[in-house]
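This structure is in structure tokens; I'll ask about it shortly.
Partial view: only certain chains, each at its native spot in the assembly.
Each chain carries a letter (A and B) given by its place in the written order, and its residues are counted from 1.
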Amino acid sequence: MADTAFRVEFDKAPEDQVTKTHNRWHPDIPMVEWFKPGDEFRVECYDWTGGQINNDDSANDVRDVDLTRVHYLSGPFGVQGAEPGDLLVVDLLDVGALPASAWGFTGIFAKTNGGGFLVEHFPEARKACWDFHGIYTTSRHVPNVQWAGIIHPGLIGCLPDRALLEKANKREAALFATNPERVPPLLAPPYADTALMGQMQASEAKAAAAEAWRTVPPREHGGNCDIKNLSRGSRVYFPVYVKGGGLSMGDIHWSQGDGEITFCGAIEMAGFLDIRVDVIKDGINKYGVTNPIFRPSPIEPHFDEYLVFEGISVDEHTGEQLYLDAHVAYRRACLNAIEYLKKFGYTGEQAYIILGTAPVEGRISGIVDIPNACCTLAIPTAIFDFDIRPDAKGPSKKVNAVKVATTS
Amino acid sequence: MADTAFRVEFDKAPEDQVTKTHNRWHPDIPMVEWFKPGDEFRVECYDWTGGQINNDDSANDVRDVDLTRVHYLSGPFGVQGAEPGDLLVVDLLDVGALPASAWGFTGIFAKTNGGGFLVEHFPEARKACWDFHGIYTTSRHVPNVQWAGIIHPGLIGCLPDRALLEKANKREAALFATNPERVPPLLAPPYADTALMGQMQASEAKAAAAEAWRTVPPREHGGNCDIKNLSRGSRVYFPVYVKGGGLSMGDIHWSQGDGEITFCGAIEMAGFLDIRVDVIKDGINKYGVTNPIFRPSPIEPHFDEYLVFEGISVDEHTGEQLYLDAHVAYRRACLNAIEYLKKFGYTGEQAYIILGTAPVEGRISGIVDIPNACCTLAIPTAIFDFDIRPDAKGPSKKVNAVKVATTS
């Protein structure tokens, strides 16, 4: 087994770690360790909230999360010989839970603190906790489902350089300015107060934090892509912007559906990654790369039967016709699936959480048939312990009467 | 083999068929034949242009297609006992090419006549023709690729009722009014002149045509969904709005990528469907259905290795930051893939056509990480006859020097 290059002391607060963590992206964050091409190493990671969420039956913690103090990342790691213009080849040799922490959580974030894809339909904070049983998971809050996880890091990428930092800051500032009071906000602008800048000297860190990227969105470098199939066993090709690359990662998911729709929609957990690094010199130019490219894993769970829901780009509240709006079309597909699942006794929150956490596939099926985008949501039928396929009798089965965690 | 319930006389124009075809949706189009639940029957279909495109090396025909004279549908078929509120269960027992017509075509539609997903990048009419070799296809216009098709109808659904007809007309009219002069247009409003209304009496047909839906978009009833996985072997559950259902279909695709991005992006062909029908009484209410639901086929080609491209919702022209815009994110993923393929010698048009026709998967991977949607495009590596995976040497292989068909 590879040596552990980044160790998390889970009994300490993120601010107090011996190996300094960072929760912002900035070109000048120093490498915590350097590796040679071909090296393998283990990285421990916090859950995305840095331990703010408890394995209990109250959603108060979800309601009260400080969203400026999240995404504590492990890294950055330098790779010898990696230079701007190269591709960093990263094998996710393994990703898993930590022995002492075989559980995860899913939050529906309140409209007033984060929101989510269906925030108008589910504006209140809710939580479900999940227990891991080897390769499988179940929840005491979501009945009659069990599946094998596609374990993956929600967040991984290389440090941006100054040009990319400024480009993204500029475009994001412009969008933010269009509606700075929006709830939930349009985006998370730089915010220095709660920034951790890794091993940066305090003197430099303060200025850097004022311009450092928040970690919420994916950007050209990767970052918080939340791609469920970028999972253990994958090979990823990251653009390199700074000398050494500066690979950082965190926000591990035991499982997630395409879109991660409840925002904290995956099964979130602390965990580890086993990493192998290599370099393709001048790879950005050789392959015309703007964003990361990856090859999925051979051990993703396979399902051969799905139930697929369609959605089109008509707003569900106003009936307004949108123009090829895949966002709305996917939202409608999700809402259609939720209505379906409710017929079997699931609450709306449970159905929402299933779509956020189970290995559902969200597709842009048709994007040219004006004016309707058609998106589809495919649910693997095998995750249910009963038959959810439509038949002439209708949904006679009712799931067990358990509820998700609410606030008090 | 099932009896042929709808026969197309391919040597006649659509207007001159003995069994009348229709190219609009309207509640009052009479059934061409009635079936009992459990019945099986064969349906022949035109290609989506009704024969306007030739198997040759000029894209003039694509440039000149009359887009008001397309989507000649086979049907509507009635099912005894099917009533509004039911679900019509439709098994696509088989879908295939016709023995006399073992070829298909893909068009890039000009900005001035149709357009497509990447219309600003590819504004001119282009065409590729495909030959079928049993389960495989190749093209003299797109080098070094071969794959097995996921044959499916682009267009299938039941007749709308008057309420649904009017609801969609109203919302579409409102959108159209926001920019009626746009090129390409925002949508296709009703247009009576070129309407074929099936077996409707001429006296009634004229009035109906003035309000009948154009066939371009998918809507609540299904219609032109262009979902590649709704393919031969699938079972589909359609909402029933009128007595008997009124199932119609057409626009057969030999293969398509998620999104059908070149507009006429599939491998388009004439062909047949073998259909079996059944009814779930009161199914809409029992299962909470708004749009069709389906179960995919067990014989889709399976691929275990993909190369996946990411895209985020930043406009490629202006650099503008969009808010969770999956349309733009998917466009960026497609553009990233095209740039990659060009490094192997493909022209942009060829790469665009590959993404439109090959069984690529387009996913909404992350839709909550403000402000960036993250979409992914996964290309099965096995469709190429060489290794397209990144390596240290870079893309040494260059594909054969053939070109897509252009206009004269």
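The rule is simple: contacts are C-beta pairs under 8 Å (C-beta built on N, C-alpha and C of every residue); 3 or more make two chains touch, one makes a residue touch a chain.
Note that this is a predicted model, so its numbers are computed, not measured.
Participant: Count every copy of the one sequence in the whole complex, not only the 2 placed here.
Facilitator: The entire assembly in this structure file is built from 4 identical chains.
Note that in this section only the chains that are shown with their structure count from here on.
Participant: What is the distance in Å between the mean C-alpha positions of chain A and chain B?
Facilitator: For chain A versus chain B, the centre distance works out to 32 Å.
Participant: Looking at the complex, which residues from chain A come into contact with chain B?
Facilitator: 87, 89, 116-117, 167-168, 171-172, 174-175, 184-188, 216-220, 222, 224-230, 237, 258-263, 265, 280-283, 286-296, 298, 304-312, 314, 319-327, 330, 332-333, 336, 339-340, 342-343, 361-376, 378, 389-392, 394-395
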